[in-house]
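Yeah, one chain of the complex is gone here, protein chain that is, but the others are all in their spots.
This part shows subunit A:
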């Protein structure tokens, strides 16, 4: 024995301690991985020993390795062993390891409950402290529930050291176990006035964090905090309090008014930048919330802006950055006060730090006005030229476009200038944003009619110099603008100065090196151009010229016919044939220009991007219904070869006279127009026409632009936006002079005594008249478009659970559970109904406790029920009435097999419910020779904790069934909603009678307290069966099974919200695996969706994420993976019991697949 001890201690001498390990790793730089795996082996040996010191040493080393990225989850149990060591030295290491490596998925974590409780109540404050610190890192909902009461006690510990830790950790507990907030809050509030400043600041911290998430519940604390704010000198605390006020003021404007003064005082007096920054931010928030009410705070805004200017001017980059950040907040509501600091912000654009430049760019966006847009953009353009990195340059480019195009080009007074800016931007090398520029060019050219002529001239110049843009190195980016250029030149070819020249440019052989989709646009627009040239030539009587153009087309088009791109090839060959045909006609001296240009007649109007979505579905139109029954597979296969022949046949007799063709075309057009006019499903284009033909009336009402010719439309030479800036200045100067003259005159008139309104001498935005009277064609929307629906708010906010009214008096039932002697096993909370012998023995005890809790809950519920019931009753009555009438109408229905029969009455019997999928969710409840009961249980969408049970009763006898009554035995957890005045034991009448062979449906509402477990309720249906021979009283017993799935409501969830939910980490996790599954994944998902009320969030191959919500707001997330013959389901849910029960149910469903 002694020898063994000695041997042990000698061994220990050879053990590596942490320092040795670190040194070792540093000495084995080449084969680090190998060395560490060797160390891990040693550690595993050490952990097997009984000596706690050795174990602690091993765990300490593991903690280090964990930081280096090695997995140590296998040692979780050993960590717990070390945590429970009696010596502080080891305990400390154990808790450290746990806090670094434990998370909610660590399954042994539940074993720690008792150890932690023991440590919390340890006489040594350092034991307690270390336990609290550790717990703050790995607290789970279970731990929070079990330990909440212990921690709450510690909040009143004699030592401030413990008090402050306990107060701080309460915040983590609240997050995990929101029920603890109300019982703990009074004590937390008390701590705001704790004699120890550390505890006080901890309490401020916690309440501030809570209030930031759900401010409205903390408004009543405002006076207390106000006092703290004016008395405290601790900057850390002040910052928190001020932040808290920032959250409260939007809810209580009066508070804001009161705050302004102390905050401005602080701004003036403090030397701490962090506090100053916080004050400024809060003042901004306050002013934003006040701005609607009273605009009389210009002094405060001015102060903030001044202080921010000082920050921005500071040499410290951090302050500069934050100054700009805060400035952008002011900008939103008080743009004028920021705009005067434009110089400073433009200066920041030259900063070395990219993040500062980006912030400044953000600010610029809001600072532009009609007056300064050109100047700002000019400045940005010089930056574009200077910028070194492509990312920053691209950012600049997008910002320029953003700034100019914001609010429907509101600030652009001269679109020629804008087009030239866009053209200048195309000279950027290697930008990714070619498509963005192209989109702008198209948008402007289409929507600003007055600019088309100029745009076309610029675009033709671009096309002419296409070789510059499309050189092979930069193919990907900028050549996109050629797409726009080609389209604009084609579509608005009537404005072209030298169409022939442009045509040639577009038919250059070099064009074939462009990407396919651009070539396709080229080909298409070449024809438009060609059409307009033909027309010109024919009108001028130059037949030869026209023929020459045709010849050019015939010569050049074949290069596109050879294109590898299908689209290009198809269009080109089609057009080549057309042109050849025209050539023939021209040879016969037939005038063709009219007809060719008729191909492209008509006006294109811009359509709003959301227009299609906004078209309301006409009443009675079912978009999912088949118009024609789909053809069977075999038929469609037969069809295919025939279609090939068909096509070939058609190709031959292609030489029809084109006149007939055109006539036919026009006729068809007319017919289609008629048809569209009469077709209610066609999106009609009023008020402005979607597409009308040149000669049809209606184009007139599109605002035609008056061009103010004081500005020359074309600036000689290549467009230089700078020239416009100069011109613009001159123009404005002229305008101003004129205006001044006018004003003077007016002044003279008004000279005597009359009040002048607002003729301030400064030039305001409104004074600047645009260079061109430009009407921007608004984007089309369908008539009676639905009002825009805002994006749904994120339902997955993890802090939502803490939105709890704290002023309500505390009910008994809300007291925190006090657990005295519990072993780790039971800490798992409500168990599944698994018949394990050991567990059974414990059960009665547990049940008793639950029983008591339930009883209390029940009483509370009753009170609530009383208040609710009148409303309830009405609602139900209405429903019943409806059912009765429905029942009468449908009383001659033929019953059939259970699944199908059940499906039909649903549609009739439950008109208010949402549509059910074709498969039936009704399951058999009970049956005898008289009656068959099937039922469906669904969570109620309106009320929390309620489910609606729809019971279909089918009379299968030859008697008439009447006097039907349903009596259900309530459990503690589930209660049937009964008409007012009836007792628990009374039956609830079924609101209809059933003649032989008829079925009908009745709905009942149940209130469920806890939904984490499945429920079974016993019930009896009693009725009188009456036939010719007489009447008998009959009974049918049934058991209502409320599965956990029936508490779920199919709720769609977007993948980003889903990801956020998973990231939030508030969910506990569990998983199942089912083998031997043959069903296809698609069907499997459908089954889960249908039977368990989930919706698919995302599906990738044989893996899908699904989401659902319980009627009490638990989130349930699933990851379903299909292996070869198996399916695994990983679930995450805000309640672990609910999750495990759900998974069990799912397992049962899947096992049947």
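Please note the rule applied: a residue touches a chain if its C-beta (ideal position, glycine included) is under 8 Å from a C-beta of that chain, and two chains touch if they have at least 3 such contacts; residues count from 1.
Convention: contacts and distances are computed from a predicted model.
> Of the options "Cytosolic Fe-S cluster assembly factor NUBP1", "AP complex subunit sigma", "Proteasome subunit beta" or "C1GALT1 specific chaperone 1", which is the UniProt protein name for the chain that has been left out of view?
Not shown, but named in UniProt as "AP complex subunit sigma".
> Using the definition of touch stated at the top, determine which of A:117, A:172 or A:556 touches the missing chain.
In the complete complex, the chain left out is touched by residue A:172.
> If the hidden chain were put back, which of A:45, A:355 or A:539 would touch it?
In the complete complex, the chain left out is touched by residue A:355.
> State which residues belonging to subunit A touch the missing partner chain.
18-19, 22, 60, 63-64, 67-69, 71, 73, 87-89, 92-93, 96, 99-101, 103-105, 123-124, 126, 129-130, 132-133, 136-138, 161, 164-165, 168-169, 171-172, 198, 201-202, 205-206, 209, 212, 234, 236, 239, 243, 246-247, 273-274, 277-278, 317-318, 320-322, 352-356, 1063, 1065
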